[in-house]
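Okay, here's the structure, questions in a sec.
The complex is shown incomplete by one protein chain, all other protein chains being positioned as in the whole.
And now, subunit A:
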Amino acid sequence: MWRKLRSLAAWGPRRLCTAPGATIFALSSGHGRCGVAVIRTSGPSSLKALQSLTAPRALPRPRRASLRLLSDPRSGAPLDRALVLWFPGPRSFTGEDCAEFHVHGGPAVVNGVLEALGGVPGLRPAEAGEFTRRAFAHGKLSLPEVEGLADLIHAETEAQRRQALRQLDGELGQLSRGWAETLTKALAHVEAYIDFAEDDNLEEGVLEQADREVQALELALGMHLQDARRGQRLRSGAHVVVAGPPNAGKSSLVNLLSQKPVSIVSSEPGTTRDVLETPVDLAGFPALLSDTAGLREGVGPVEQEGVRRAWERLEQADLVLAVLDVTDLAAPTSRDFLDAVVAPLACREPKGSSPHLLLVLNKCDLLPSEGPCPRPGPYPYLLLSCLTGAGLDGLLEALKKDLAVLCGNPSTGPPLLTRARHRHHLQHCLDALGHYRQAGDLALAAEALRIARRHLTQLTGGGGSEEILDVIFRDFCVGK
């Protein structure tokens, strides 16, 4: 306990600089079909990172590629034979000390290197656009470059947001949010004890309660981290969501693209009532294809739930395949769909970061061979017949173009970085909780909780000091 100072000396500076603030790392190449993945670090501990992962042989010559065996500094397990580069600041991309690891592009290798880097003291995963912001701060970017940068960061944050949505949707998300809530409350109570206990009467046992909560949290986090490798299998690839009004042929398209009967197809509207997922190889890129319920109102409760899930899935999409029945464009369901889904996506900045959109008009085989084709409004579209396969080549070509862009963005694709981020923040949160127990005075104990909470809120969002004050004023009668 904080009251019994025992091991304050254990707070050695070496342990502490592992908290956020110094050297960042990220996967900086795209994934898709790349043979080589590039992982970058920037900051004062870059050299240490390089030395930790490579055997402590002679340092590579600055700005020259050298072949090195990478191994995990904690376990000693070999990771990959890789090209490494060392860029001492200020002559580097960011102006700081930088290192680059060019590893083989497989997910296992990339994941291993990212996790190894996360374990090096002083290193943490980069936030969206952090490399480029550092470069700007060191005068390495000109103003025109900054303009492009804003778009890139918007794209990255949006992609990360969608990725986080996908994850937070699941069990891990619920867990993290629960932990963050517990921790916020425990911290608020410790802060209240510091700021108000001597002037106002807080209830008895405020601190003991916080101690118990922190202890339980420590246990839960520890168990989760031990278990994480198995429990946290995340699907990789761009998320492609097929959406449209009922009976437009979404399921037919999914079956066509995946070349297997994923979804039941029938002429009855509302056949698909849940989200069906299937991992596919689309034009050479890994993707997760989701078939969704047709969007319409005023149907039975089961289908309505399917519609709700479809909307939820649209929120998380990287690419939306909007499917309409070309013979039925004037129907209210088609018009509603164009207004509610297609219009907002199509109107966004082309270079922006909102989900990409491909508008597909299905059943073109039913069009009369003569006369003008009906138009779905001002949006570009592709004609397709799932029945005859007409237009499929054009669709695959368009998909290839979009997926290349999507997968070129390192943060969209495989959730490796997200996973590394998760482990990093959870581990550091756990470490900080340990410091809470050992802290010599209450101010130090509260600091440990603040650090722990900062790591958790990096995963779940939120985390301002106003939130703490809200809890304090909700739970305690304080003030004079």
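Rule of thumb we're sticking to: contacts are C-beta pairs under 8 Å (C-beta built on N, C-alpha and C of every residue); 3 or more make two chains touch, one makes a residue touch a chain; residues count from 1.
In this section, contacts and distances are computed from a predicted model.
One subunit of the complex is not drawn; among "5-taurinomethyluridine-[tRNA] synthase subunit MTO1, mitochondrial", "GPI transamidase component PIG-T like", "Large ribosomal subunit protein mL43" or "60S ribosome subunit biogenesis protein NIP7 homolog", its UniProt record names it "5-taurinomethyluridine-[tRNA] synthase subunit MTO1, mitochondrial". Interface note for the absent chain: among A:Leu69, A:Ile194 or A:Ile264, the touching residue is A:Ile194.
Only one of A:Val36, A:Ala137 or A:Cys347 touches the chain withheld from this view, namely A:Ala137.
Summary of contacts with the chain left out: across A:Gly129, A:Pro376 or A:Gly391, the touching residue is A:Gly129. For subunit A, the residues touching the absent chain in the complete assembly are 5-9, 11-13, 16-17, 19-22, 127-129, 132-133, 136-137, 143, 146-147, 149-151, 153-154, 157, 191, 193-196, 198-201, 349, 352, 440-444, 446-447, 464-465, 468-470, 472-473, 477-480.
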